[in-house]
Every structure is written in structure tokens, then in C-alpha cells.
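My questions all concern the structure below.
Removed: one protein chain of the complex. Kept in place: all other protein chains.
Note that the chains take the letters A, B and C in the order they are written out, and that residue 1 is the start of every chain.
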Amino acid sequence: MDDPLIVVALVLVAVSATAAVAVRDPARQALVLAVLGTVLAVLFTVLQAPDVALSQLAVGSALTPLLIMLSVRKVRRPQRKKEADR
Amino acid sequence: MTRRTRLFVAALGGTGLAVLLVAACFCLPRFGGAQHPYGDRVVRASLARHTANTIASVNFDQRAFDTLGEMSILFASVLGTVVLLRQTRDEHRAAPEPEQVAVPVRRFALLVLPVAVVTGLYVIAHGQLSPGGGFQGGVVLATALHLLYLGVDYRALERIRPVGFYEIADALAASAYLVLGLAGLVAGTAFLANFLPYGTFNTLSSGGTVPLLNAAIGMEVACAVVVLLARFLDQAVEIEKGGEK
Amino acid sequence: MSVFPYLVAVWVFLVGCYGLVTSRNLIHAVGCLAVCQSSTYVLLLAVGYRDGATAPVFSDLKPGSRPVVDPVVQALALTDVVVGATVTAVLLALVLQISKLHGTVDPDELSELRG
Partner (left out) sequence: MHHLLPVLVAVPLLGATLLVAAGRHLSRAVAETTGCFVAAGTAGLAIALLLNSSPPMTDWVGGWTPRGGEGVGIVLVGDGPGLGMAALASLLTVAALAYSWRYFDEPPRRHAGSFPALMLLFQGGMCGFAIAGDLFDAFVFFELMSVVAYALTGHRVEEPKAVQGALSFGVLNSLGAYAMLTGIALLYARTGELAMTKIGQGLDRHGGPDALTLAAFALVLTGLLVKAAAVPFHFWLPDAHAVAPTPVCMLLSGVMVELGAYGVWRVYRTVFSGPGGIPASDLERALVVLGVLTAAVGAVMCWYQRHVKRLLAYSTVAHMGLFLIGIGSLGAEADDGVALYILGHAGVKAALFACTGVLLDRYGSVDEHALHGRARELRAVAVLYVVGALSLAGLPPFGTGLGKAVLEEAVGGPLTVLFVAVSAVTAGAVLRVAARVFFGLGSRPGDESSYETTGIGEEPETRHRLSRAPGTMTAVPAVLLVGALAVGAVPGFATAVGHAVSGAAAPSPHWTLAGVLLGLTSTLLALALAALAVTHPKPLGESSWTVPLRRLQSGHIGDYVAWLLVGTTLLAALAAPGILGG
């Protein structure tokens, strides 16, 4: 536990996880989740788990936020259309 | 329940759970301790089978059955997404408008695209040697293709991405993993046994069946992620409510 | 200090649960579920860490020259990452259909299943 890098990474994980929950707008949450994914990847690297870090980087900070963004876009689209009709 | 009662109930349960988990944390072995009996055995077994990346040895040899389950979960969820996001009777497809992409974005995307594809392939191919492998490389490969959407437009992406082809490739890769497993049984050892020669340590062909299973997973993951993203893109860009125009 | 990583995992799990309970948007709720899951990665890798050890990859490391961290938890976490992404995808697909059929993604406004 002497490695300050680990402590910093852990604190960042806790903070960004809290932020990901506290941000109520799903589009912004997707961005925070991407940050969380990146921070987790950093933590895994300092915990000597490069394999997990790599897949977390690919999945947690790219794929999952992308899926959420696409869902948000789909959910919001009809509403925008309705507004345009008015 | 009203929002307040819900929060109260959750606070009750959450406090109890928090107390329990924190108490458990203080009973855990010290962070960074040296007691890892299973881990030590795994490292020995991995070296005995000439697999340099121990994680690959665990995933594709020692605990390859878990990976079979994991691959099936991915396969099932892609199939599930295809079924759940199908075009229903009261929906139609609208071709998306061609979009203008800023020139720097386009140049950047088209520059990164080949690099990303090669990186993905490299990460898959070196799975048993260096960090990475089928899962990581597969996801990189699949997301790389989608740079086309960013850089050119949706229709360019669709041209290089016949979803049906990827669905079939996904299923074939998954069956390849299973067939390799059954081949171990037929070869007279056991299901998912590493029945090939282990090769020279630290070369691309080392590890027996590990690189083959790794390649099957890489292809499965890449195709699965392409199909998954295609379904969501379809919903976000093309499918609209209302009957056929 | 030697329990700090575990406590972070506990915190992340509970925060995710809090988000699920209070969420006003189902897409947000699925995101909170992903937060809950990331606590399991942290816990698993914290359990497998060993002081002064390096990654269990021997392509440029002489076997036995240095201690390595526990490779088993890394394999488990790897599986877990993939499982998490796929569950997220299926749940988001369901949320999309809910938004089409119910016209809302606010759990407070869904009232089809009661009693």
C-alpha cells in the first residue's frame, strides 16, 4: 500500500463513480462513464493487470458509453420531431 | 411507494449492507499480501504449457470452460439484441441524410482507421504472448470500423458492413470454439483439452490450442460487437415509427 | 490503509445501488448498474494484488525472477468486463422498446404492472 499511484487511482475511481451516479442526464452520464472506464483502466494498470486494463479501456470507456449515447439519441429523437411539428 | 418511503427503505437496507461489507473488509487479508495459492499453481501450469501470458493460459486452457460460458453470454446477448431491436410492424426505415463531415475530422478518422484495425489484429494475434487477446483485440477491431461513420457517413459504413455476414461469422466463430473443444474429446483426452503440441516458448505458435481458441474468440467478439453496434445504430439512425411510406 | 481498496469497492457498489433506487431515467439506471458492476472489478483485482509484484506475463520476464500478481482474478475480471457490457446492451435494448411503447423512460410513469 506504499504506492501513492494506487491511492490516487482509487480515489479517482471513487470520485468518478459517484459522479456517474450523481449526473442525472444520461447523455452526460455516458461521458462520465467513459471517464470512469479510463480511470479504472489506469487503476488496473497500476495494479499490474494490463489485460484487464486493455479490455476495460475498449469496453468501459468506448463501447458502453457509445451504446448509451445511441440509446439516448433514439429515445430523444421522436420528441424533437414533435417539437418541430408544433 | 412514494419517493420518500423508497429512499427510507433503501437507506435501511443500504446501511445494513454497508455495515456488513465494511466489517467484512476488515476481515480480508491485507491488501498486497503474498497468499495466492491458486495463482501460484496457475503460473506454474502456464509455464509448463509454454504460454507466456498467464492470463491467456487461464482463459483459453486452464479455465477455458468459463470462457466458453462467457462467449456464449456474448453470443446470446447479441442474438437477444437482434431479436429485441427488430423492426416491428408499425415501423419503417428512413434512409439517413448524407452528412457533411469537417475535413480535419475526416482526415483524422481515415488516418486512424487502418492503424486501429492493424492494432486490433496485432492484439488478437499476440494474445498468448503479451497483454491482450481475442476479447480486447476484437472490441478494438469492431469499434475501429465505426470510425467510418465518424469520418465519412453512415452509408459508407453500411457498405463495408453487411450485417448478415457478420452475424453468420459470429455464429461460425462461436461454433469453432465448441468444435475445438469437442476435438479434444475426440482426440482421446477431454473436452477443451490442449491436445496440440505446445510449441516453443514465446513464439506465435506456442501454447497448443491457446492461439486457436484465442483467434476464434477474437473473431467472435469482433463480429458480435459489430452486430451489436449495428442494431443500436439502426435504431438511432434509420428506424422510425409509423407505417411504410 | 491496507483495507482502503476494498472500501473503495464497497463504496462504488453502494453508490451504484443508490443511483438505481433514485434514478428518474431508465437509461441512467442501466448506467448505474454498470457502476455497481465496476465495483466487482476493483474488488477482484485488489484481492489479487501482491506488493512489489509485476504482471503475470513472461514474454520479457524471466520466470521466477520476480513475484507476479494473481493471474486468476485477472481472468475472472476479464470475463466480468465482457459480461457487464453484454448485459448493458440487452438492458438498453429493452429500454429502447419501453420508450417506444410507453412513450417515457421515467420509471415513475410506468404503471402497467401493479398489484
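For this structure, a couple of remarks:
Just so it is clear, a contact is a pair of C-beta atoms (placed from the backbone, for glycine too) under 8 Å apart; a residue touches a chain by one contact, two chains touch by 3 or more.
Note that the structure is a prediction, hence the values are computed from the model and not measured.
Of the chains displayed, those contacted by the omitted chain across the entire assembly are B, C. Note on the undisplayed chain: of the listed residues B:105, B:118, B:156 or B:185, the one touching it is B:185. Interface with the hidden chain, as seen from chain B, comprises residues 1, 6-7, 9-10, 12-17, 20-21, 23-24, 26-29, 35-39, 41-42, 45, 61-66, 68-70, 72-73, 75-77, 79-90, 164, 167-168, 170-172, 174-175, 178-179, 181-182, 184-185, 189-194.
Touching the omitted chain from chain C are residues 9, 13, 17, 20-23, 26, 29-30, 33, 36-37, 39-40, 43-44, 47, 72-73, 76, 79-80, 83, 86-87, 90-91, 93-95, 97-98, 101-102, 107-108, 110-115.
Going forward, only the chains that are shown with their structure count from here on.
Interchain contacts join each chain to each other chain, per the touch definition above.
Remark: among chain pairs A-B and A-C, A-C carries the greater number of C-beta contacts. Placing every chain at the mean of its C-alpha atoms, the farthest one from chain A is found to be B. Mean C-alpha positions place chain A and chain B at a centre distance of 17 Å. Note on chain placement: the centre of chain A and the centre of chain C lie 11 Å apart, centres being C-alpha means.
Contacts with at least two other chains are made by residues 1, 50-51, 55, 59, 63, 67, 71, 74 of chain A. Of all residues in chain B, those that touch two or more other chains are 31-32, 53, 55, 131, 135, 228, 232, 235, 241. Within the complex formed with chain A, the chain B residues making contact are 31-32, 53, 55, 123, 131-133, 135-136, 139-140, 143, 225, 228-229, 232-233, 235-236, 241.
Across the complex, chain A meets chain C through its residues 1-2, 6-7, 10-11, 13-14, 17-18, 20-22, 24-26, 29-30, 33, 36, 40, 43-44, 47-52, 55-56, 59-60, 63-64, 67-68, 71-72, 74-75. Residues 1-2, 4-5, 8, 11-12, 15-16, 18-19, 23-25, 27-28, 30-32, 34-35, 38-39, 41-42, 45-46, 48-49, 51, 53-57, 68-69, 74, 77-78, 81-82, 84-85, 88-89, 92, 95-96, 99, 105 of chain C are the ones that touch chain A when the two sit in their complex.
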